[in-house]
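Every protein chain of the complex appears in place save one, which is left out.
Up next, chain A:
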């Protein structure tokens, strides 16, 4: 089932008097429970399409449909609500909140998503997800005391704790060594399959493509190969 559709999306950046078109009409459909990887050289537009899909910036033209609803027609508050409750994010850096423990990072995400779970249920859910990412033993630790791999595991746990329908991952393994990169990708794959999450991922690491169901290659703002 198609969960997410990108329809003739274009993006133009204006730099002084020069207009630079970085996306020249992208069409993409994402299927429920599948991982789609975007690859391509730097400047190909892969990160731009991911951030437009995630509601972090607007398209200059075209439509972005999530479960049939046109996000390009929505206001900032409507998009924020979707980001909070339906989307999960994993960035190149973990971007954890420095003054919250691992457990609190996840509790915060549940708060933001306006979960209907009671506090006790929330704690149980946090414990369950931390066990899933094998971080339950560090639940009281602050980000500063975690290794790079551990931080990224917590970031993944934060991205899925509120059971999002979509997961956006922007080079999630870029700051990790090859062993940890494989561990993280295995984790993303297992979680998306277990929780039936649709994932759009940007990567430039060819080794990571084996974990994706679909690989889309981009060049100069266009889809080269799907």
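Rule of thumb we're sticking to: a contact is a pair of C-beta atoms (placed from the backbone, for glycine too) under 8 Å apart; a residue touches a chain by one contact, two chains touch by 3 or more; residues count from 1.
One rule holds in what follows: contacts and distances are computed from a predicted model.
Trainee: Can you pick, from "Putative hemin transport system permease protein HrtB", "Transketolase", "Chemotaxis protein CheA" or "Cytochrome c oxidase subunit 1", the UniProt name of the chain not shown?
Mentor: Result for the unshown chain: "Putative hemin transport system permease protein HrtB".
Trainee: In the full complex, which of A:23, A:38 or A:94 touches the chain missing from this view?
Mentor: Checking each option in A:23, A:38 or A:94, the one touching the absent chain turns out to be A:94.
Trainee: Based on the whole complex, identify which of A:61, A:111 or A:190 touches the chain you can't see.
Mentor: Missing-chain contact among the listed residues: A:111.
Trainee: Extract the touching residues of chain A with respect to the undisplayed chain.
Mentor: Touch with the absent chain occurs at residues 51, 56-57, 80-81, 83-85, 87, 89, 91-100, 104, 107-109, 111-113, 142, 158, 170.
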